[in-house]
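Each remark here refers to the structure printed beneath this line.
Removed: one protein chain of the complex. Kept in place: all other protein chains.
Entry: subunit A
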Amino acid sequence: MPKDSGIGASPKRREDIRFLSGTGNYTDDMNINGQAYVHFLRSDVAHGRIKSINLDAANAMPGVVKIFTGADFEGVGGIPCGWEVTDKHGQPMQEPAHPVLAQGKVRYVGDQIAAVVAESVEQARDAAEAIEVDIEELPAVVDMKAALEEGATKVHDDLTSNLCYDWGFVEENKPAVEAAFAEAAHVTTLELRNNRLIANPMEPRVAIGDFERASGNSTLFTTSQNPHVIRLLMGAFVLGIPEHKLRVVAPDVGGGFGTKIFHYAEEAFCTFAAKALNRAVKWTSTRSEAFISDAHGRDHVTTIQLALDADNNFTAVRTDTHANMGAYLSTFAPSVPTWLHGTLMAGNYKTPLIYVNVKAVFTNTVPVDAYRGAGRPEATYQLERVIDKAALELGVDPIALRRQNFITEFPYATPVAVEYDTGDYHGTMDALEKMVDLSGFEARRKESEARGKLRGFGVNCYIEACGIAPSNLVGQLGARAGLYESATVRVNATGGLVVMTGSHSHGQGHETAFPQVIAEMIGIDESMVEIEHGDTDKAPMGMGTYGSRSLAVGGSAMVRATEKIIAKTKKIAAHLLEAAEADIELKDGAFSVAGTDKSVAWGDVTLAAYVPHNYPLEDIEPGLEETAFYDPANFTYPSGAYACEVEVDPETGKVTIESFNAADDFGNIVNPMIVDGQVHGGIGQGIGQALLENASYDENGQLLSASYMDYAMPRASDVPFYGVDHSSQTPCTHNPLGVKGCGEAGAIGSPPAVVNAVVNALRSGGHDITHIDMPVSPQRVWQAMQG
């Protein structure tokens, strides 16, 4: 019988009421009295030297308040990078300066040259058109391998080359890996590209800077997944504002998918300009701006090799990847192709030897950073594609080959520095096999064939590391931040609770799911719990929401704070009941003395905390508010097995997804409805990557897919209903909820299943194809079929 409240129930989302009735509070819905509007003049060339900027005509345009250029930001800090990677020689990565407004050079189409502040957004745009910028265009560096050639044009003149770092992992493993390849009975090699994507949350970015001269306090309203991180980065590194003089608010945020993690120049600009002008300054990105200013994702070019022994056991993996950083280092960019990618190269398999090489490259393109999954989709895609190719070459069943090599004993220390605490890979594969009618596939294939179509089936597994992560570990790996989470639980006199969490909800449903946990712990109704998030003045600190960490880390902080509340209320209850504290039990919202019928209600105890007439004042303080910081002991390791069935039209090359099934192990689950929704959305994005989406640059660094007319977002008719199962549950052993995180799984697990299915379909039509790059567009499929 499904529960109707608490952990494991699926109460309807409370935030839906405002979103469904048009009363949400997104950043662009906010306006501050007297605000001015900013429009950024952006570079339309990918690489050039700014020879002059003439503002005379623009300054004379109606409504102009002030026009800022790079010169106004001399002496102001640059946009910082939050992660330093050390290369295989022990040297730090090359880290270029990243000015708020371009200084001297523009380095990608979209780089901001000037900012026009005016009385209306239309006036700001009109004036921007009157700015005369003389740019000496320089050759653009777009292709990563060409960027590393001797004599290539440098994106940053003051760096030694376009190489950000050359990372080897684990460098000490390299000789043993080489030896394993030399001894292998079979080696499968695959070259592939993980296509460049644009996250495209439906709400474009918005920033409103505000300043109060009397107090000297600055406020930034912004579309962020982590307002505290923005406060720290912008305050400490860019503008020199201490935290107590700077408030950052991220109200309702319309999707993030990674690209709203990062600190952007527009945020710093609006905060800076508000102070300079003593009035609020608002920027709302257009979608066209978003395409050339939101950090992009993925963009890896990889060669992966898998070594097998004569019994088809995996003996070694080695990969060689070029990862695009774009023109500047976005906040967490260096970590994505390294620690979020290399550490996942064991996948679900007991491969004993692994070596990962990554060359991160600067190009004249938009900065590239984390997008849903961030490094883990790239690892999963290459591993699961090369396994399928190996199965083809060896003539063995791809599921059997995977099962044969599954890790089955936990905890399991991989050769790439992480330790999986729990998992059951046969369990998720069993669950998947129950969902897909494998025995009926041949009949379905023949039925498709009778209609002139090719049908294919593809499967893959995935593992991810999320709930990011122990601060001491990530510090060793180069993170310039801790990765704990905080929560303050405030209990009011009449028993209601407010949780102020450093996690941020931008679609994940924290306002509904978090109260389920507290309701379960105390035995009260969920309606007695309110969640506050997204405001640095409320939660004590927060590292925000990304890496599927909200419940695993933020939820755990909330549990720890609630445990402190419960401990204190038990002391109060013991006093009121004149019993020993050890004998007090809390159940169904009441404290009772074990073995007696004496009890006192939750609300009577909370009232006593604020009206402490009969209260153990000598032992404890009045009031009821507790804070906890939770720093996890390890990552969490969700895993799963996904299957896709496709039909290919050989006349046009068009691929249709006939079915998509996902069996995941997320450990314990708080709200199954929300978890299913997260998986659906991830799969939708994964199918988008596999079939449709591509951020495509020409050789001059012009983004060709820079609107929804050219960048193919998945539409409702591109995807099917999905089958989702999470019956296989191996709880995380190191967080109090036993949860693993579900936000990225769908996007990580789905692209290889789609491509495996397409290759399978084409081969069934007699085409000797072993790989086709994403997006598997009709054009690419048709060309592949023509040989």
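Just so it is clear, a residue touches a chain if its C-beta (ideal position, glycine included) is under 8 Å from a C-beta of that chain, and two chains touch if they have at least 3 such contacts; residues count from 1.
Definition applied: contacts and distances are computed from a predicted model.
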Handout entry: Record-based protein name (UniProt) of the chain missing from this complex, from "ABC transporter permease", "YdbS-like PH domain-containing protein", "Carbon-monoxide dehydrogenase small subunit" or "YeeE/YedE family protein"
Key = "Carbon-monoxide dehydrogenase small subunit"
Problem - Candidates A:122, A:447, A:585 or A:651 - the one touching the absent chain - result: A:122
Fill in the blank from the handout: Full-complex touch with the removed chain, picking from A:683, A:732, A:772 or A:785, is A:683
Practice task
Could you tell me which of A:94, A:112 or A:200 touches the chain that is not displayed?
Solution key: A:200
Exercise for the section: Could you list which residues of subunit A touch the chain missing from the display? Expected result: 10, 12-13, 15-24, 26, 28-29, 122, 200-204, 252-255, 257, 286-288, 506-509, 673-674, 676-677, 680-685, 687, 707-709, 713-717, 719, 721-724, 746
